[in-house]
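Yeah, one chain of the complex is gone here, protein chain that is, but the others are all in their spots.
Letters A, B and C mark the chains as written, and numbering starts fresh at 1 in each.
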Amino acid sequence: MPEFHAQLRVRLRPGVLDPAGQAVAHSLKDLGFAAREVAVGKLLELTLPAPTAEAAEAEVRRMAAELLVNPVLEDFELEISAR
Amino acid sequence: MPEFHAQLRVRLRPGVLDPAGQAVAHSLKDLGFAAREVAVGKLLELTLPAPTAEAAEAEVRRMAAELLVNPVLEDFELEISAR
Amino acid sequence: MRADILVFPGSNCDIDTEIALKSALPGWRVERQWHDGADLSGTQFCVLPGGFAYGDYLRAGALAARSPAIAELRALIGRGGLVLGICNGFQVLVEAGILPGAFQANTVQHFVCRDVHLRVESRGSPFLEAFREGQVLRLPIAHQEGNYRLSEDEYRRLRDEGRIAFTYCGPNGEIGDERNPNGSYAGVAGVLAEGGRVLGMMPHPERAAWPAIGRADGLGILAASFGSVLEGGKL
Partner (left out) sequence: MPSDVEVEGLTPAEVREARRRAGRDLTALEWAILAVQWSEHCAYKHSKALLRTLPKEGAAVLAGPGASAGVLDLGEGWACAAKIESHNHPSAVEPLQGAATGLGGIMRDVLAMGARPAAFLDALRFGPPDDSRSAFLARGIVAGVGHYGNCVGVPTVGGDVYYHPSYQRNPLVNAMCVGFLRHGEMRSAAASGEGSVFLLLGASTGRDGIGGAAFASVELQADAAQDRPRVQVGDPFFGKLLIEATLEILRDLDVIAIQDLGAGGLAGAAIEMCAQGGVGAEIELADVVLRSQDLRPHEILLSESQERMLLCLRPEDAQPAREVARRYGIEAAVVGLITRRATMRFLYKGECLSELPTAIYADAPEAELPEGHWPVEAAGDPGACAVRRDDLPALLHLPDLCDRMPIYATFDQDVGLRTVVRPGLDAAVLRAAPGAPGVAVSTDQNPRLCQISPRLGAEHAVAESVRNVLARGARPIGLTNCLNLQSPEQPLGAAALRAVVAGIGHAARELGIPVTGGNVSLYNEADGVAIVPTPVIGMIGAVPDPEGAIGVLAPEAGLSLLLLGDFAENLAGSVYAEFKGLRVAAPPPPDYAGLRRLGTFVTTAEVVEALALLHDVADGGLLVALAEIALTTGLGLDLQLPQGDAAALFGEPSAQFIAVARDADVVASRAAALGIACLPIGRTTSDGQFALRAPQGDLAYSLGELQRAWRREA
């Protein structure tokens, strides 16, 4: 079976407080950098076997729903590529 | 001054122990998923003013070196886009 | 009567909880059960202890909440059993969807270990029967991701249903941001599931079950007036 590489970029949903992002923004400012809208999210990557890219995507979406992403606070973007 | 959006995808360097990735891999397996090479990294996003995309990139690389990325353990990819 | 403590890889308050329950519930059989292969069919009371289940990797409590043992736990809840999630156990209950809300890192962005004061907000639970509403307790917290998030609507609903168990407060019951150690919505420190038989709380009652060293306010929670529940014949 072919293998696919999946990259999930997990972000806090709009409107959810991001204390980690605020803390980083603060530190950047202290260091003299001019950064706004700093957000801290997660980058999840994995490899999986699947017959097609579509199947791989569907499978990773199931992983996201069952474990990887907390829908109460988080959104995600998914990118599938062949290995 | 124009503004740019920066996305840093931060990963553990090859060979560095990734306890989080291992734990997630385990859990996925227990849930019946066939995932390999699970890695947990960070997704950092921010907006910054800069005269050009190149200048923005240089500035974010400085932020990475000074704060955002721990070069002893982490590597990163950077993507700059106009806002 | 039997009380079981559900142990996940990385739980680290399981033995503490066992010791505290044994002294708080004389006459009970108290046991730790490893999550894999746990059997809760004979128990009346299950505690999810504090710690770092699965290292709290990904999200606190997330990996543990996917353990097969959670099905056992749901069955126990279905039978009217009592469930107490302490700290990491609270996070697991939330990740499993048994309690509402979600957790984020403390607003201070680091671990916080210290005594806090809690105001008892409800009596609608066997875990709270020992207290007066408005009573102030002193218990320790020890967590990194104790910032409990609720939407305003959810918070109102829980409050109206008497399901807010505790709020962080000052020594005289004062509420306010400066009394909130982790940024939790409205300072909520513990919530109940519908019916009051499932309690999740961030502070550690098992660390305050020790009158000999002047830390005793957790005893009432652990030794909950289970009498009334048990006599009601529901368990």
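One rule holds for everything that comes next: contacts are C-beta pairs under 8 Å (C-beta built on N, C-alpha and C of every residue); 3 or more make two chains touch, one makes a residue touch a chain.
All values derive from a computational prediction rather than experimental measurement.
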item: Visible contact partners (per top-of-document touch definition) of the missing chain; value: B, C
item: Residue of C:Gly61, C:Gly89, C:Pro140 or C:Gly196 touching the missing chain in the full complex; value: C:Pro140
item: From B:His5, B:His26 or B:Arg62, residue that would touch the chain that is not displayed; value: B:His26
item: Interface residues of chain B (partner: the chain not displayed); value: 15-17, 19, 23, 26, 70-73
item: Positions on chain C contacted by the hidden chain, ascending; value: 9-10, 12-13, 15-16, 19-20, 23, 34, 36, 50-52, 54-57, 110-114, 140, 142, 144, 204, 206-207, 210, 212-214
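Everything that follows uses one rule, which is that only the chains that are shown with their structure count from here on.
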item: Chain centre separation in whole Å, for chain C relative to chain B (CA means); value: 35
item: Inter-chain centre distance, chain A versus chain B - centres from mean C-alpha coordinates, in Å; value: 10
item: Geometric centre distance via CA averages, chain C-chain A, whole Å; value: 30
item: Chain A: positions in contact with at least two other chains; value: 42, 66-68
item: Multi-chain contact residues (two or more partners), chain C; value: 58, 63, 66
item: Chain C residues within the chain A interface of the complex; value: 58-59, 62-63, 66, 95, 101-102, 104-107, 109, 147, 149, 183
item: Chain A - residues contacting chain B, complex; value: 9-11, 24-25, 27-28, 31, 33-49, 59, 62-63, 66-68
item: Residue numbers on chain A that touch chain C, as the complex places them; value: 16-17, 19-20, 23, 42, 66-68, 70, 72-73
